[in-house]
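Structure record follows, encoded as structure tokens.
Only one protein chain is missing from this complex, and each of the others stays in its spot.
Presenting subunit A:
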Amino acid sequence: MEEKKLAIIATKGSLDWAYPPFILASTAAALGYEVQVFFTFYGLQLLKKKLTLEVTPLGNPGMPMPMGMDKWFPILGMALPGMQAMMTAMMKKKMKDKGVASVEELRDLCQEAEVQLIACQMTVDLFDMDRKDFIDGVEYAGAAAFFEFAGESDICLYI
């Protein structure tokens, strides 16, 4: 069976958006795909050693709120101090209760399965990020390098 290729561009740095790239990459790797994930802009947050990812209900009408809170405190309630931390804690608890893996666990599984995690060098420079803050095993490259792989890929996703 010829090896298929999956290319993913991860651009978002919130807790909820951290899942799709790592879930799809690790699953594809388990199915025998060769996988590369290119992390650019806010997606680079997903490569930090210490993840401080959060979810925010602000400006996100699709986010389910406990006890219909959003109906009682529309917009203004979502902007209250501490609301983001609370929603992040609730989301993490729900995921744990439902047997959903943590982002760290999925990321480890990706690395174990030899998914190539590539940090966009331009964004690293742009935001004055320090390579020391990123996990080991990350490669640093530009868009052209990614296209080399993406051009040969069977599936290419922008997340």
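Keep in mind that, in the parts below, a contact is a pair of C-beta atoms (placed from the backbone, for glycine too) under 8 Å apart; a residue touches a chain by one contact, two chains touch by 3 or more; residues count from 1.
Simple rule for what comes next: contacts and distances are computed from a predicted model.
Asker: Which choice in "Oligopeptide transport system permease protein OppC", "Pyruvate dehydrogenase E1 component beta subunit", "Transcriptional regulator" or "Sulfurtransferase TusA" gives the name that UniProt lists for the one chain left out?
Answerer: The chain we cannot see is recorded in UniProt as "Sulfurtransferase TusA".
Asker: Of the residues A:K50, A:K71 or A:K98, which one touches the chain left out of the display?
Answerer: From the options A:K50, A:K71 or A:K98, the contact with the absent chain belongs to A:K98.
Asker: With the missing chain put back, one of A:A10, A:M87 or A:L109 would touch it. Which one?
Answerer: A:L109
Asker: Touching the absent chain: which residues on subunit A qualify?
Answerer: On the side of subunit A, residues 1, 23, 26-27, 30-32, 98-101, 106, 109, 113 touch the unshown chain.
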